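Please read the structure below before turning to the comments.
Shown here: the complex without one of its protein chains, the others still in place.
So, chain A:
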Amino acid sequence: MSQWEYAPAPESAEIANLKQRYRPFIGGEFVDGSGEPIRTVNPATGEVLAEVGTASESDVDNAVRSARRAYERTWRKLPGAERAKYVFRIARLIQERARELAVLETLDNGKPISQSRDADVPGAAAHFFYHAGWADKLEYAGLGPDPRPLGVAGQVIPWNFPLLMLAWKVAPALATGNTVVLKPAETTPLSALVFAEICLQAELPDGVVNIVPGGDDVGAAVVAHPDVGKVAFTGSTEVGKRIQRSLAGTGKRLTLELGGKAANVVFDDAPLDQAVEGIVNGIFYNQGHVCCAGSRLLVQESIAEELLDRLRARIETLRLGDPLDKNTDIGAINSAEQLARINELVAAGEAEGARRWSSPCPLPERGFFFPPTVFSEVEQSMRIAREEIFGPVLSVLTFRTPTEAVAKANNTRYGLSAGIWTEKGSRILWLAQRMRAGVVWANTFNRFDPAAPFGGYRESGFGREGGRIGLEAYLHV
């Protein structure tokens, strides 16, 4: 009688209103792109969801031209309060279509519906609401008396939070008076194209937002276009470096939000049950496809064993499977390529002598899945301690003193985020000052708010998104 299994609680895929074909959005209309069409796949089943037309270099040129035209003729001339109306309208439309967007995002990305429903979509709406509020108050943002927009923003976003990353990029750009050419990730273009429908619904002037799906070449064309005044990129460090190289000397403004290998530092006086939750949330949220994921757990040696026992017991309760099931905690890995990369790094971890433990949870027969995995006995010199895995794989290291914790936490080429778990307030402040990371969370992890700036140090990139300071990236000040 005590074997209590939750019955399946699937959300209906119908709600996504999937269409067979999606097309690029340029100059206020959906057009046939002249690039090679791509097929976007449901990573939980391997089935093709839809065919998506892609942009070629000439389409990108058209998109930038129409963005430029919209910028010159209408958008930059609008008073801030008028721009705000459009941005508010977009925010409300995202809320109205929240359920559709959440299901679509889960189908295309593989993330659990509970996360797309409770975090991605509300988060996206919140970013538009927040930035809409700034549109008529830019002179009072403390960035100078007369901040002016930069022109056309070329934006390239990743596949881990397709709609949310779009919101992080598009909302501040529009609110500050810029127009946009955005390239969504090759494997997750759908929510961006539904967002284009929302722009139409909001009666946004033609050309203010343009969406150009495609692969790396399309992204490169957006970035390289001479009429783009500002480039914003979120994605891998490797591509980020390429972009920075290509933009050197062009005078274009650039922000990069790249990879990470965040340290989650747990002291022996930490609130253990909450630390376990925080570790789980830090690395297994969104299947670990999070640039600021707490992928390196640094535990004080005196509690390492106890903490790991509790952590494994907790991980065994994580439910992996159909992302559309409302009770799923861990969904699908976004693509076969990504799964292969995770497998490669996990094999490296085993070869290097770290001890692997994976949850015994059953894996679905179809689709791309990887069980939540913990490596203990990891040393700083191992690849799994240094390279970003971008999957549900945690590397556990230990430390003896706070100074050693700082040294190990900072011993990385990245610097996006960090976590501190201790009941001692003075230690939180001491450690936070010494962490070379853009965000330091204390007794929590992966908390976001549009008003809180986010961004990195070193190979995690530069520039901040969100908050008052995030506006600066889109303004001449």
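The criterion applied here is as follows: a residue touches a chain if its C-beta (ideal position, glycine included) is under 8 Å from a C-beta of that chain, and two chains touch if they have at least 3 such contacts; residues count from 1.
Following the convention adopted for this analysis, contacts and distances are computed from a predicted model.
Asks: One chain of this complex is not shown here; going by its UniProt record, which of these names is it: "Putative DNA metabolism protein", "Sulfate adenylyltransferase subunit 2", "Deoxyribose-phosphate aldolase" or "ABC transporter substrate-binding protein"?
Replies: "Deoxyribose-phosphate aldolase"
Asks: Thinking of the whole complex, not just what is shown, which of A:137, A:326 or A:413 touches the missing chain?
Replies: Going through A:137, A:326 or A:413 one by one, A:326 is the residue touching the chain not shown.
Asks: Among A:270, A:416 or A:473, which residue is in contact with the omitted chain in the full complex?
Replies: Of all options in A:270, A:416 or A:473, contact with the hidden chain holds for A:270.
Asks: Applying the definition given at the start, please give the residues of chain A touching the unseen chain.
Replies: 1-7, 9, 114, 118, 269-274, 277-278, 317, 326-327, 423, 443-444
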